[in-house]
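With one protein chain held back, the other chains of the complex are shown just where they sit.
Letters A and B mark the chains as written, and numbering starts fresh at 1 in each.
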Amino acid sequence: MAKPNASPVRVIEETTGYWRAVFDYPPFNVVDGDVFRALQDLLVRMETTESLRVVVFESALSDFYLSHFDLTGRLGNVMSAIGPTGLPILMDTFVRLTKVPVVSLARIRGCVRGVSSEFVLACDMRFASRENTKLGHPEVGVGLHPGGGGTERLPHLVGRGRALEIVLSANDFDGDTAEQYGYVNRSLPDAELDGFVDALARRIGSFDRRALVAAKHLVNQVSLPPFDRLLDAFTSFGTALGWPEAQNRINTVLGRGLQRDAGFEKNWPEVLGTLVETGKKGVGDDSHS
Amino acid sequence: MAKPNASPVRVIEETTGYWRAVFDYPPFNVVDGDVFRALQDLLVRMETTESLRVVVFESALSDFYLSHFDLTGRLGNVMSAIGPTGLPILMDTFVRLTKVPVVSLARIRGCVRGVSSEFVLACDMRFASRENTKLGHPEVGVGLHPGGGGTERLPHLVGRGRALEIVLSANDFDGDTAEQYGYVNRSLPDAELDGFVDALARRIGSFDRRALVAAKHLVNQVSLPPFDRLLDAFTSFGTALGWPEAQNRINTVLGRGLQRDAGFEKNWPEVLGTLVETGKKGVGDDSHS
Partner (left out) sequence: MAKPNASPVRVIEETTGYWRAVFDYPPFNVVDGDVFRALQDLLVRMETTESLRVVVFESALSDFYLSHFDLTGRLGNVMSAIGPTGLPILMDTFVRLTKVPVVSLARIRGCVRGVSSEFVLACDMRFASRENTKLGHPEVGVGLHPGGGGTERLPHLVGRGRALEIVLSANDFDGDTAEQYGYVNRSLPDAELDGFVDALARRIGSFDRRALVAAKHLVNQVSLPPFDRLLDAFTSFGTALGWPEAQNRINTVLGRGLQRDAGFEKNWPEVLGTLVETGKKGVGDDSHS
């Protein structure tokens, strides 16, 4: 259980140029308003610490990197308040991470779904455990859709066909499939993951700030999605949260154990294809093309 | 042989949300005006059936998914008539498929070349038989170039270098190479292909229409080529059909057995590098850069 007032993100300063940010928010590292507040605080430190070159984002929990958006509604101000970029806090956090003059590496073990996938997609690089990664976008399976950049960032990384598979299937992707698709940079044997990422972080930590910042800026110029597309997705996601069919599915997965039962929490995308009876729907459906 | 008046595309309604569309147009599933008319009819049904979530496109012929554009000229109105999008029927068919509020999966076995590759590229996802896939763009080898979106959709999926290899080599690509390049989502053992695609279709078929439609729409916003680029390619293709060197190569492959001989039809890209003598050309060539 989380200690009262403990931050969900613990920062360890390995050197003046290399920090580790550890998600430590038991039992499941669910992404709620407190996680976003901690990330906003960390971003300010990253933006203003001149000695800093690189931050590795990792988890203290073996089975959960970050699990997913809090579906019980403890979201604080992330959907409504506006951050320094002029975007809502949820988007602002991810957009600032892509532009901060510090390199961000995601060291991935465990479950990383929905908004958590969007967090790692906003990191500069992603390295995943071959044996212990469940990465994906289950939103459509609970009647919603990604709203924090997933639909905008995935097509550039993996192409339209694989982006549609990830988003419309609502399935988990293991480390090797994620590597094959380009969803992560590399899938590494779990025993090699820490050493690989640490060596890379120390190497980057030894480089000059101006060179790193200029290079990241140039790559960003041709690879980041435009604000208006990100905002479209976010706005549409806000609307979707009010759809009755989504609320019905969310209540069903919460009732079955989401955010309570560890076994269900690890594997819940498996059941999304059987939440409602099929072949009987279609009456009164409202759609937009 | 095709039965008179039989549609080249047979629709099987597995559930109210999941249909299979089976190309059944012996002997080779050649793409002619009748195939486009059947696809146009199917698109209207897909656009207006509220219960529908997903259509799997597959073939009844083991060696041919869709072979290629009819090079004997039975093209009906596909190059001249304008469809609902304001684009010529050939482009209109593919553009509407990318935007229809229904998910499209291509289950690929056999030969899929030229305009047929462009059909699967317009589907939302592509799954190919590891042992039995010959996918490619032989157009340049007969003096033409892709005109139905191949040159616009491939670079986004596979990058400029591999797109140029696919288009300029005029070679076939097997399932595993197509997967490695990102040309298809996955290459699967032939024995597992049907089960994989059927499970995915039933899963997607159980999801809510609004969620699927909104998610597809958002991915489309950042991954579809612009109309004017598609139209450039189509117009240039129409011009190329009149080039004498193209007509010469087309007549040569038709003379050797294309659209008549099953053995030649399966393997014809293999001979495209030896259709004309090399080292003796170059006089009076007309080119545009």
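Criterion: a contact is a pair of C-beta atoms (placed from the backbone, for glycine too) under 8 Å apart; a residue touches a chain by one contact, two chains touch by 3 or more.
Just so it is clear, the model here is predicted, and its values are computed rather than measured.
Residue-wise, the contact with the chain that is not shown comes from A:P101, picked out of A:G33, A:P101 or A:G273. In the complete complex, the residue from B:V158, B:A214 or B:V253 that touches the missing chain is B:V158. Although one chain is not displayed, chain A still touches it through residues 15-18, 47, 50-52, 99-101, 103, 123-126, 153, 156-158, 179, 182, 184-185, 199-200, 202-224. One chain is missing from the display, and on chain B it is touched by residues 139-141, 143-146, 151-152, 154-156, 158-165, 167-171, 180-182, 225, 229, 232-233, 236, 240, 243, 245-246, 249, 272-276, 278-283, 285-289.
As a working rule, only the chains that are shown with their structure count from here on.
In the CA-based superposition of chain A onto chain B, the rotation angle is 120 degrees, rounded to steps of 5. Chain A and chain B have Cα centroids separated by 35 Å.
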